[in-house]
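Only a single protein chain was left out; the remaining protein chains are all shown in position.
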Amino acid sequence: MDILFKVLIDPFLQMGAMPDLFVQTIWDGFVTGVLYALIALGFVLIFKASGVFNFAQGIMVVFAGLTLVGLYEMGLPAPLALLVTLGVMFVLALAIERVVLRPLVNQPDIILFMATFGITYFLIGLGELIFGGNPKQMITDQLFLPRGAIEVKMLGGFVQFQKIDIAAAVIAVVMIVALAVFFQKTRIGRALRAVADSHKAALSVGISLNQIWVIVWFTAGIVALVTGIMWGARSDVSFGLQVIALKALPVLILGGFTSVPGAIVGGLIIGIGEKLGEFYWGPLVGGGIESWLAYCIALGFLLFRPQGLFGDKIIERI
Amino acid sequence: MSSRLKGLGLAASVLASSLMLGAPQVVAQESIYVPLFTYRTGPFAGSGIPIADGMHDYLQMLNERDGGIGGVKIALDECETGYDTKKGLECYDAVKPKNPVMVNPWSTGISLSLIPKASVDKIPVLSMAYGLSASARGDVFPWVFNPPATYWDGLAMIIRYLGTESGGLEKLKGKKIGYIYFDGGFGKEPIPLFEQMAKEMGFELKLYPVPPGEMQNQSSQWLSVRRDRPDFMVMYGWGAMNPTAIKEAVKINYPMDKFVSIWWPGENDINGTEGAKGFKMLNWHGIGTDYPALKDIQKLVVDKGLSKSPKEKVGELLYNRGVYNAILIAEGIAQAQKITGKKVVDGSDVRRGLENINLDEARFKAIGLPAFAGNLQLTCKDHNGHRAAFIQQWDGAKWVKITDFIEPMPEKVKPALDEAAKEYGEKNAGWPKRSEACDKS
Amino acid sequence: MFYRETGQFKTNYADDMAVFPILQDRIGIGLILAVAFVLIPLTGSNFLLSSVMIPFLVFSLASIGLNILTGYTGLISLGTGAFMGVGAYACYKLTTLFPEVNIVVWIVMSGFVSALVGVLFGLPSLRIKGFYLAVATLAAQFFLQWCFTRIPWLYNYNTSGAIEVGQRTLFGIDVTGAKASLEARYMVLLTLVTVLTWVASNLMHGRIGRSFMAVRDMDIAAELMGIDLLKTKLLAFAVSSYYAGVAGAAMMFLWYGGGEANDAFNINQSFLILFMVIIGGLGSLIGSFFGAAFISMLPTVLKFGLPALGIPLAGATAEHLTYILVGALIIFFLIVEPHGLARLWQIGKQKLRMWPFPY
Partner (left out) sequence: MTRESIQKGEVLLAVDQVSLSFGGVKAITDVSFDIRKGEIRAIIGPNGAGKTSMLNVINGFYHPQQGKITFKGQTRSKMRPSVAAAQGIARTFQNVALFKGMSTLDNIMSGRTLKMHSNFFWQCLRHGPAMDEEIRHREFVEDIIDFLEIQAIRKVPVGKLPYGLQKRVELGRALAMEPDLLLLDEPMAGMNLEEKEDMSRFIIDVNTQYGTTIALIEHDMGVVMDLSDRVVVLEYGRKLADGTPDEVKADQNVIDAYLGVAH
């Protein structure tokens, strides 16, 4: 009975007893979720347009952040460093298209997946070789990102909103809106959607797949850079972030590999879910459950909806 | 098709070259081979790089200034472990045939795997203030050294300090102490002692484990801290865990002067974090370059481009930690030369040398590091010294020493050590009794 | 010109169904076994044994396991590392609880514990497919790894959470513990790998292997032919995890010799083994060996081989270059031959068979 009480009732009592902490937990989960969603977003873009399960998205986040800070440390002014980093991400997209995707076109999914492992290794080595392996401080001030926190007194306590977290949420929203506009309104965006629906059909109306791939990978690179800046500002830019980037995977299975809204909603569910879980239920089993809770939440969802939250129901045909 | 065959050819040549590894070259006889296991890559590189530079530069400086130790050059060799046990073992196997006089694993994980091998291979393991705490017992672990203090000593010193802060150890009763730790071997080791002290002194212990993959995602741990409001926070962290924890602590407005860490954070981990002023940590050696030996390093090594370290990093906390490690290496070798009368010593000699380390004020002065650290004397029974350390505080730009040396609590630590050493022998069935004779010193 | 099957007629089905129907292949296998069992332990350096051969054998075993699941049955798993861990901890518990039973027996038995856990985490595979399943297996990876730290019973309440490998003997010779010679450990491991490879080959050539492949190639058709999908997939998880478990136990007891175990079975390990399987060749046992050789030896060879060849590289730079090179080689091999090194090997044999004619 005692166990049942601790699992089923006590956490909710705690939530009620300290509502400010509850709000804080939700907010922290929300921000973490936004960042997971951003990583997942870059992934979804690539999966939609080129069918590649891009394992390298996580390392692209680190690589982009590292390049930015590294260039700044080498003496470039921040705006210039940002520009050059964008250039680097573009070159990266170009190189990936030319060296990896083009020769591997029409290969089975798992081979392309494997190739992105190759990219991951390559980028780890390259990033550390050029910029060194030590964690770096994100140049938040130079990028005009706010620091400090807003404390709101409420519910008999206080809730703290880090300005950088608010900025992260705002930037994420802006970016998602921008991407949506880009997809809906521009010629390239329409072409992208066409490619996502059917490669062959897109080819037949004269859309260049190679161009599309470069654009998509570059877009994913920009998303990675933004994610890298935001996460870097929260902790540090280091290769340790790579493991956190794996959290984008449960987000993806929750939201579906091809759904942008799915990535966002999935990110929020995972982010908030794991924070609540760790905070209220973690202590019951000794803590640290955050490392696997996200995957189990996703697994639970999958058992009921194997196609993800936003995927279409699969009708098997033969 | 031809490109396929090229691929095959490449694979074949790679395989062929792997077989050539059969015979690693033997280092010239007239030198002492000292391999340094370092990690300049991976998630812990931030801590690993300054340490690696410190160790390397000091020994290199001895080579440049004195022509080595006792007139014999030190053959320095770095092996990259990435803080990964598998790579560490690989490094060990690679250096073993070259007759190293000791190994410095620089990872608790690697140390744990090397401890059983040390006595068989006759290569001493020097795990400076990390590794297995129980290996302080020289009679059980003749080949393993972990001076100047164990993690248990570290904990005891922190608790003693928290006691002084609260106005006496007995005042800790009823207080709440939080322990945020790296959820691996190193962070977990102090827990039993911590729990025991909690029971004896009557304080409440709250555990906040940080899983290795979540080092940079600690907001839930710190939210829990905010909920539990511990009177003090104790941290055993490493790598990217440290800066993240400091940032998160600032975020929840945790009073930084109540936040005490074991000796592993460095300047990099805290520099630039607004609000981190007041953070405290344990340390046992000097910082800065105000020592003749460090000046020599700058002049003879760094300025000559023999170091990988940027000049401004020389003298930083973790750099000097590396230097301290190198001093132990050098002292071990020097003592071995003195005892055996040989110039080129081997692993067995250096084991004896390490057991006879006696770094007193005079000796520190003689090696150009006056008052760099407290005295350290090792014996064949005591491979650790259980030396005192002091608390230093971050003033926003640098570390400031704020206490004298704080003695650990041998009466608490020793029984735990004995128990652990006994258990180790039992679990590792067939653990050999010490057969190495003790030197009279 | 020596590689010809001309004149080797099969007069009964048993001969025709042999794993190596061609005489030259059988001679080749004999030679490889002779080198592995006799030449290497007699002449190989310690470094070759400890840092090249033993890791290679452990990883070969693990990749055979994953290949059975991913290559033969078409289920991608990212939890191999954790299943290896289950084997290691099971073996540790078993040998501390029953120290009188021979350690080799426990290494072999510990695989069954891992198989059981594998079946448990394989249950979702009926409903979840492809990459979705791969991500679901990550749940196994992280959950099990968490158990390895959070359940002190597993590591006998050791304060560091380390596995402590005591001294155990086989026929009076030390095979684990500090005093066990490299040669003894190598021979035990090699024997294990040889026997288990033979068993895997038997399984894959028979009814069970065919039903695995049927599920992989066309699961619906397989089901309509009477192959029970759930049973088959779970069996694949069981067999695969068994191999992973034995590999994990062997890794801790015959290679690492104890230490901080949970970190050794982390997510990177799972990825590495998946690399091995894909680079080596999905659905090919020999490919598992190629893949293990490629991924486990390559970094070692680059790190220690290049300096030995006179190319001076400092530790960290070498490490970075190794990463770059391994990444580039993965992509290179995928482009050259997406079906893995095993396919290259086959093509090579085919050429030899035709030689001197191009086709």
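By letter and in written order, the chains are A, B and C; residue numbering begins at 1 in each of them.
In the analysis below, contacts are C-beta pairs under 8 Å (C-beta built on N, C-alpha and C of every residue); 3 or more make two chains touch, one makes a residue touch a chain.
Every value quoted in this text rests on a predicted model; they were computed, and no experiment measured them.
Contact with the chain not shown here comes from a single listed residue; of C:Val119, C:Val199 or C:Ile286, that residue is C:Val199.
Residue-wise, the contact with the chain that is not shown comes from C:Met213, picked out of C:Val119, C:Met213, C:Leu321 or C:Ile347. As for the chain not pictured, it touches chain C at residues 13-14, 17, 199, 202-203, 205-208, 210-211, 213-214, 216-218, 220-229, 283.
The definition used in the following text is that only the chains that are shown with their structure count from here on.
Any chain that touches chain A and also touches chain B is listed here: C. If you average the CA atoms of chain B and of chain C, the two centres end up 35 Å from each other.
Looking at chain C, residues 142, 146, 149, 267, 316, 319-320 sit in touch with two or more other chains.
Contacts with at least two other chains are made by residues 128, 133, 243, 246, 286, 288, 291 of chain A. Of all residues in chain A, only 53, 99-100, 103-104, 107-111, 113-115, 117-126, 128-129, 133, 243, 246, 249-250, 252-253, 257, 285-286, 288-289, 291-292, 295-296, 298-299, 302-303, 306, 308, 316, 318 touch chain C in the complex they form. Chain A makes touch with chain B in their complex at residues 14, 18, 21, 24-25, 28, 32, 128, 132-135, 137, 147-149, 160, 162, 231, 234-236, 238-241, 243-244, 246, 274-275, 278-279, 282-283, 286-288, 290-291.
Residues 76, 124, 127-132, 135-136, 138-139, 141-143, 145-146, 149-150, 220-221, 224, 267, 271, 274-275, 278-279, 282, 316-317, 319-331, 334-335, 338 of chain C are the ones that touch chain A when the two sit in their complex.
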